[in-house]
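One structure coming up, written as structure tokens, with questions to follow.
Note that this complex is displayed minus one protein chain, with the remaining chains in position.
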Amino acid sequence: MTSLDDRLAAVRDGGRHALVPYLMAGARPDWVRLFEAAVAGGADAIEVGLPFSDPMMDGPVVQEAALAALAAGTTLDSVCATLGSLDLGVPLIAMTYCNVIYHVGLERAAGRLREAGVLGAILPDLALEELDEWAAVCDAGDLATVLMVAPSTPVERVARLTARSRGFVYAAARMAVTGTASGLGDGVAVVERVREVSSVPVYMGIGIATPEQARDAARVADGVIVGSALVRRVLDGQSAEDLESAVRALREALDEM
Amino acid sequence: MTSLDDRLAAVRDGGRHALVPYLMAGARPDWVRLFEAAVAGGADAIEVGLPFSDPMMDGPVVQEAALAALAAGTTLDSVCATLGSLDLGVPLIAMTYCNVIYHVGLERAAGRLREAGVLGAILPDLALEELDEWAAVCDAGDLATVLMVAPSTPVERVARLTARSRGFVYAAARMAVTGTASGLGDGVAVVERVREVSSVPVYMGIGIATPEQARDAARVADGVIVGSALVRRVLDGQSAEDLESAVRALREALDEM
Amino acid sequence: MSTMGTPGARGRFGEFGGRFVPEALMPACLELEGAFAEAWADPAFVAEFHDTLRLFGGRPTPVTPLARLSERLGLRVYAKREDLAHTGSHKINNVVGQTLLTRRMGKRRVIAETGAGQHGVATATAAARLGLECTVFMGEVDTKRQELNVFRMELLGARVVPVASGSRTLKDAVNEALREWVTCVADTHYCIGSVMGPHPFPWMVREFQRVIGDEARAQLEDLGVGVPEVVVACVGGGSNAAGVFAGFVDTPARLVGVEAAGGSAIGHGSPGVLHGMRSMLLQDEYGQIEEAQSISAGLDYPGIGPEHAHLAATGRAQYVAVGDDEVLGGLTLLSETEGIIPALETAHAVAWVARAAGRELAPGTTVLINLSGRGDKDVAQVREMLRGDA
Partner (left out) sequence: MSTMGTPGARGRFGEFGGRFVPEALMPACLELEGAFAEAWADPAFVAEFHDTLRLFGGRPTPVTPLARLSERLGLRVYAKREDLAHTGSHKINNVVGQTLLTRRMGKRRVIAETGAGQHGVATATAAARLGLECTVFMGEVDTKRQELNVFRMELLGARVVPVASGSRTLKDAVNEALREWVTCVADTHYCIGSVMGPHPFPWMVREFQRVIGDEARAQLEDLGVGVPEVVVACVGGGSNAAGVFAGFVDTPARLVGVEAAGGSAIGHGSPGVLHGMRSMLLQDEYGQIEEAQSISAGLDYPGIGPEHAHLAATGRAQYVAVGDDEVLGGLTLLSETEGIIPALETAHAVAWVARAAGRELAPGTTVLINLSGRGDKDVAQVREMLRGDA
């Protein structure tokens, strides 16, 4: 069990649906302040976007944030340095692409992240078939490898993915890249497929944007991940306070459950 | 013997080198006046250009004159009507392309020309191999078919061409279309080749422009044909008097011989 | 002579053909006639010709069954793919033949006329390969409309001479090439671009192009189709049509030549003499040549090869016309259904088949279309036209 497993199990055990906002590190000069606002708004964990030039699993909003972050000189090191000097009080889960990690070297990258207090990592372009090396490094370094299950994932594969996912299983609500959408798409079915083979926490994401969607998702899932809807606000220049309210609205919807 | 043979034999018998200006019928509204000026300047015959849209044996000057004539509505009929009402006092030799004649019909075309007082015709695109039909019509109608011998014509062919040419043999001074040039090119050799096989009059043309060239040509030839140099003057808008002087200059050069 | 056989010494196809050129050119025409007859009877030359087409020109080009077009039209349509030949049309067959012959005659240079530039590019190509000097005459209007083809020829080492006389288009480029030829016939061959001009050109070019029909005949046999009921080709000067017809003239196949409505020498012309040949021509009541009008530069010619005039006169081939408006439909139809963008010239043949399907062509009729060339050269123009429509 990784530390992330522990922390997220505690959330579930507390009877709470986890709220995991996705925010891009470095997208704005005041990005740390935004992260704090998300926590203040009720986040249980934060998915920390580390920018990559070619984010193939991301839609236009996250792409734009990544470009902004890169233009501002954001690097794995710069983000880790900043995060390492803080305690946001919730688990952090890095989300980036293989090349950012591979380029630094798996062990070094994992070490950096863990030193900075990051407890998990999502590499959406790291397929199960390519996982071994990274998983070994992560397991050795207490970094949770969060894996995604998609609507297209066949049942036998759901079991294998779930077995190897740490912290939680990321249930993709639809066949799409990150963005905003309406409804839950195939999310319920995906969550149910995971439930059939495992009791690990399942968080739903991809296209979850509004408090209503979050609440609906929480009827089946243990948590929700909300990315583009929040990142959009960041890119639009909304204040930390506005972001905090937006997160709080999601929080309240979840807590209604 | 055609009437043209008689008329040109008379010129030669008179000890005179024939001067044959080429002028385009219809190139200017006052074209008849220009023809008269050429006669006044000392022409022994006139080569009457009948315009064709695609004159493949003509250089830019004669092409331009043809286009001007066509634009003015010049046709075989219109030229024949005009010429038929005149007596220029010298033999006229039509120069045009097969299609103008073929389109009207060979017999009709020959009849028209002869009625208009034209004594000969040069169709530069009518090859020896295609001559029979036209020659028969011309012979029957006392219209002289003037044939050309070129520098490229092999000796045996010179004999055949010469035997079938009426009035005179047109000795092309060079491998070129009509235009102005300097010197006599291969003209002397061509004339000599004709002389070897026949005693018919031989006139040299193609690129003969100046009195000096005319005089030099007349050292070997029985006459000279001067086209583009005169047509240029017509296109440039020179007066009939100027044209007459130009022809006279040629005349005097020939008479010096 | 038998239909599409060897013409006699006068180069006549019935009342058409012959040799109407200045005496200065006659020796060259005679030399060429002898040289071609001799070369064409020489297995070594024929082998060199076919080897060059194979190793350099991309022959054999396939016959493609057009399944989706067939379904759409209710016919069984096949295409002979001259668009796949080097430089993008059947023009290469002819220029490979003529440049090899040029070398064989000991000449060091070729000249050519071109309209849109296809034949000019092909000639420059074949000349470059043999290291022959090359000059191409092109109407001034066309050099401007087809700047890129001018540049292509220059890349291939040819000199392009803009022709400012007459209508400054193809017809005048031919005139100018003939005028130039007079001046340099001793060391220069005039590589004419279609089955036109004085004897032996119409015969020689047809013989160099008959590889199209001969191949297609055998290929349709191999495909189990046998002899098609109809063979269709567009006709400008008529070389691609003559080439494909030659392979089927001795079969019951109906032969259809498709002219541009605005350049329809058979449909609207009358007999006359131009560019060294007697043939059907667009001309006015005085025998002045009229300009053809077509959206496809390659069909923009007021005459037609004399053998076609003869095939029309005897009824062995039928000539139809397609208007500019139908042509775009033919082009888009083939593009969408089969993934082949034809040249605008070629699209005339497609358009006629589409129009005739279910009418003159009964359902299920087997049709071979000669796809004379690819449309890449025309894409910019088609785009303008489709935009203009919109």
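When the chains are written out, they are named A, B and C in that same order, and each has its own residue count from 1.
Assume a residue touches a chain if its C-beta (ideal position, glycine included) is under 8 Å from a C-beta of that chain, and two chains touch if they have at least 3 such contacts.
Note that the structure is predicted; figures quoted are calculated from it, not measured.
Undergrad: Name every shown chain in contact with the chain that has been left out of the document.
TA: Result: the unshown chain touches A, C.
Undergrad: Where the complex has a chain not shown, which of C:50, C:68 or C:104 is the residue touching it?
TA: Touching the chain that is not displayed is residue C:68.
Undergrad: Which candidate, C:86, C:107 or C:179, sits in contact with the chain we can't see?
TA: Of the candidates C:86, C:107 or C:179, C:86 is in touch with the missing chain.
Undergrad: Taking the entire complex into account, which one of A:2, A:153 or A:213 touches the absent chain?
TA: Considering all chains, including the one not shown, the answer is A:153.
Undergrad: Out of C:155, C:186 or C:362, which residue would touch the omitted chain in the full complex?
TA: Result: among the candidates, C:155 touches the missing chain.
Undergrad: Given the contact definition stated above, which residue among A:4, A:19, A:65 or A:161 touches the chain not shown here?
TA: A:161
Undergrad: If the hidden chain were put back, which residues of chain A would touch it?
TA: 52-60, 63, 67, 70, 75-76, 97-104, 124-130, 147-154, 157, 161, 172, 175-177
Undergrad: Please output the residues of chain C touching the missing chain, sorted low to high.
TA: With respect to the unshown chain, the touching residues of chain C are 54-56, 58, 61-65, 68, 81, 83-86, 88, 124-129, 131, 147-148, 151-152, 155-157, 331-332, 335-341, 376-377, 379-380, 382-383.
Rule of thumb we're sticking to: only the chains that are shown with their structure count from here on.
Undergrad: Building nodes from the protein chains and edges from chain pairs that touch, which of line, ring, star, complete or other describes the result?
TA: Its topology fits none of the listed shapes; call it other.
Undergrad: Using only Cα atoms to place each chain's centre, name the chain farthest from chain B.
TA: The chain lying farthest from chain B is A.
Undergrad: Would you mind pulling out the distance in Å between where the CA atoms of chain A average out and where those of chain C do?
TA: For chain A versus chain C, the centre distance works out to 66 Å.
Undergrad: Nearest whole angstrom, what separates the Cα centre of chain B from the Cα centre of chain C?
TA: So the centroids are 37 Å from each other.
Undergrad: Can you give the whole-Å distance between the Cα centres of chain A and chain B?
TA: 97
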